[in-house]
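A single protein chain has been removed from this complex, and every other one stays in its place.
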Amino acid sequence: MDTFVQQLINGLNVGAIYALIALGYTMVYGILRLINFAHGDVYMVGAFAGYFIALSFGLAAGPSLLSLGIVLLGSMIVAAIVGMIIERFAYRPVRKYSRMTTLIMAIGVSLLIENLFVARIGAAPRAFPDFLGSQSQPPIHLFGNAAISKAQIIIFLVSIALMVLLQWVVFKTKVGTAMRAVSFNLNSAKLMGINTDAIISLTFAIGSSLAAAGGVLTAQYNPNIDPLMGILTGLKAFVAAVLGGIGNIPGAVLGGLLIGAAETFVVGYGSQIGIASTYRDAVAFAILILVLLLRPSGLLGSTVQEKV
Amino acid sequence: MPTFLKRILGLVVVVVLLIGMNAFMSRAGLFGFGLPYYYAEIINLTGISIILAVSLNLITGYTGQFSIGHAGFMAVGAYSSVFMTVYYSEGLEQWLTGLIGASVAQALVFLAVIIFGALVAAVAGLVVGIPSLRLRGDYLAIVTLGFAEIIRIIILNIDRVGGATGFRGRVPPWEGRLIIPPYGNFIWIGGFAVITIVVVYNIVNSDTGRALISIREDELAAEAMGINTTRHKVLAFVISSAFAGIAGALFGHFRQFLHTNDFQFIRSIEIIIMIVLGGMGSITGAVLGAIVITILPELLRKLPGDLYGYRLVIYSALLIVIMLTRPQGVMGAKELGLSWLKRAQRRPEGDKPVGEKGVPIAQQPATAGMDQGKEQGK
Partner (left out) sequence: MKRTLFALFLITTLLICFACERRGNETNGSGTGPILVGYYGDLSGRTSSFGQSTKNGAEMAADEINKAGGINGRMIQIITEDDQGEPNKAATVVTKLINQDKVAALLGEVASSNSLAAAPKAQEAKVPMISPSSTNPAVTQVGDYIFRVCFIDPFQGEVMAKFSANNLKAKRAAILYDFNSDYSRGLYEFFKRSFISQGGQIVSEKSYTQGDRDFSGQLTAIRAANPDVIYVPGYYGEVGVISNQTKQLGIKAPLLGGDGWDAPQLWQLGGASLNGNYISNHYSVDDPSPAIQKFVADYKARYNILPDALAALGYDSMKVLADAIKRAGSTENVKLRDAIAQTRDFPGVTGKITLDKDRNAVKPAVVLKLENSKFVYETTIAPEGSAPAGTSSAPASGGTSAGPAGAPAPPAKAASPTN
């Protein structure tokens, strides 16, 4: 039983990060019907931004919530700017072209970011400074063998806080209403006097900053950061967004947590039914295929009629 | 000269050229001269890339279905054909050699395993295609990517084909050939490149081809016109996977070594770049793209500085620039030397049909369609 609880904790931990990234995917898709392939790389950029900020401010490892706060905020800002730049110079010019053009453009941007990083700072992993003391502080025991570390608790709390914040922004502010309007119908929103370009930029900014938060938080749990870390994680977060219902914000959170849990359970218990832990990555894709076949609108999404 | 005689003459010329080229590239050389082995390698690899690019073009360029899983089918074809060669072909080859001589026997065996590889890849294409092709562009891309990764992981888990070490020949304790025989030479690679081009060309210029293009342009309209879009999409997917399998089989027997690291996501992306660069609606474009992208890295090696390390940065920048400036690629939808009159009727001066951005319909980028102008609410 304690193993089960442990795996659950592990799964939710992984899932919280997926959820943060999935939010960005779902928001951008809701507005532009575009899968932002480069989003996973923004997560990576966020992690590295945090790394370099910590380096340049001389923030040493060792438990310090203040350091974490600085690094988190800094990386979120940097990522927001990066997200807006990508939108403005890569996606906006091709918005009026066909879907395939934008898709290829997204792939191109993603590759560019990854390879630029690899070429400039090398593919070798770096160690992100640990501000939560996960390397030294003992875990908190729950019962039996199940343990949760302080780092995991904080990661959870911060993720939830950010998601609640997002929910508030989207549903309780004017800007949020504008965002929802744009996602409902771009042209009508324009007619209502909403500056759609600015709203789209803002959406990218918010989504990117959430991904960056995910990057910094995951680096607390696993200090190994490298330029290619965003590829697979980004894809899985995308699957999470689809699972929850793309375009649906609570759906993204639900999807993220579910995928995290599913992965962890397959890895932990899969060998008992013949699935080696090597199939971990396949879990997300398998879920994607099932969702798209059985319930394409996702768990919380609503079906959209395709108009001719 | 009657057409069929012209065709046979063409065939003979091609075969002679291939044999000559192959001799030129081999150790013995042609009349004492040979091509530096390095160049010969590049040419062979280019031939394989051509097969991959032209086949991907069929499903992505002409049918508008974005597939990033091509390397996966290449892997399936490669591994299945090499598996047959290493473990099950020795006996057959020896028996045939007794009957008809070594070189003919080898050629037959090789042809058989290539066909086997193509069939397995086609089946894989069927398995992947049927569920996925119902999905729209963006989702299809991710799903094909996922399938290619799953295929790779599965192969990595099969010890009999080398697992993480790579497949050089038989893996003890199973019995089989010690090393993969070097069947893949320019005759086969060049020959299949030509075959691929001819087959795809014929498909594209037939009724089926027109159906595929109509699916690309407007799937709903095509469906409304009575075209069974799912069936056509799956057909194109299966054919393109089969050719990817052929490319894989040729690759495996050329390199005499297989490892899943050669079939990663980046390989599929390279093929996409080839057809985007060349022009997604054009066979010539795919060929050009394949040649450029295969030769470019080798050229970059020669340049001073660290340009080779920046190779992937250059590719991605290239992709972005092309999408920003000329999304239809170098060739657009045109072919070399083919009359584009076939593609659209030309009206008298002053009355040209005009499409997007004032470009005449005949030269619309191949990426047109695919939900063009179908934003919600319209």
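For reference, chains read A and B in written order, and residue numbers begin at 1 within each chain.
In this text, a contact is a pair of C-beta atoms (placed from the backbone, for glycine too) under 8 Å apart; a residue touches a chain by one contact, two chains touch by 3 or more.
Quantities reported herein were computed from a predicted structural model and do not represent experimental measurements.
Considering the entire complex, the omitted chain makes contact with A, B.
Considering B:G91, B:P173 or B:G226, the position touching the chain not shown turns out to be B:P173 (whole complex).
Across A:N10, A:T26, A:S183 or A:T203, the residue that sits in touch with the chain not pictured is A:N10.
Residues 3, 6-7, 10-11, 13-14, 61, 118-119, 122-127, 130, 134-136, 138-139, 141, 145, 147, 149, 151-152, 218, 221-224, 226, 228-229, 232-233, 263-269, 271, 276-278, 280-281 are the ones on chain A that touch the missing chain. Residues of chain B in contact with the chain left out of this view: 24, 27-29, 32-39, 41-42, 45, 156-157, 159-160, 163-166, 168, 171-173, 179, 251, 255-257, 259, 261-262, 298, 301, 308-309, 311-312, 336-338.
Note that only the chains that are shown with their structure count from here on.
For the pair chain A and chain B, the distance between C-alpha centroids works out to 34 Å. In the complex of the two chains, the chain A residues touching chain B come out as 33-35, 90, 93-94, 97-101, 103-105, 107-112, 114-116, 118-119, 184-188, 231, 235, 238-239, 242, 276, 278-279, 281-282, 284-286, 288-289, 292-293, 296, 304, 306-308. Note for the complex: chain B touches chain A at residues 64, 66, 68, 131-132, 134-135, 137-139, 141-143, 145-147, 149-150, 153, 156-157, 220, 265, 269, 272, 276, 306, 309-310, 312-313, 315-317, 319-320, 323-324, 327, 365, 367-372, 374-378.
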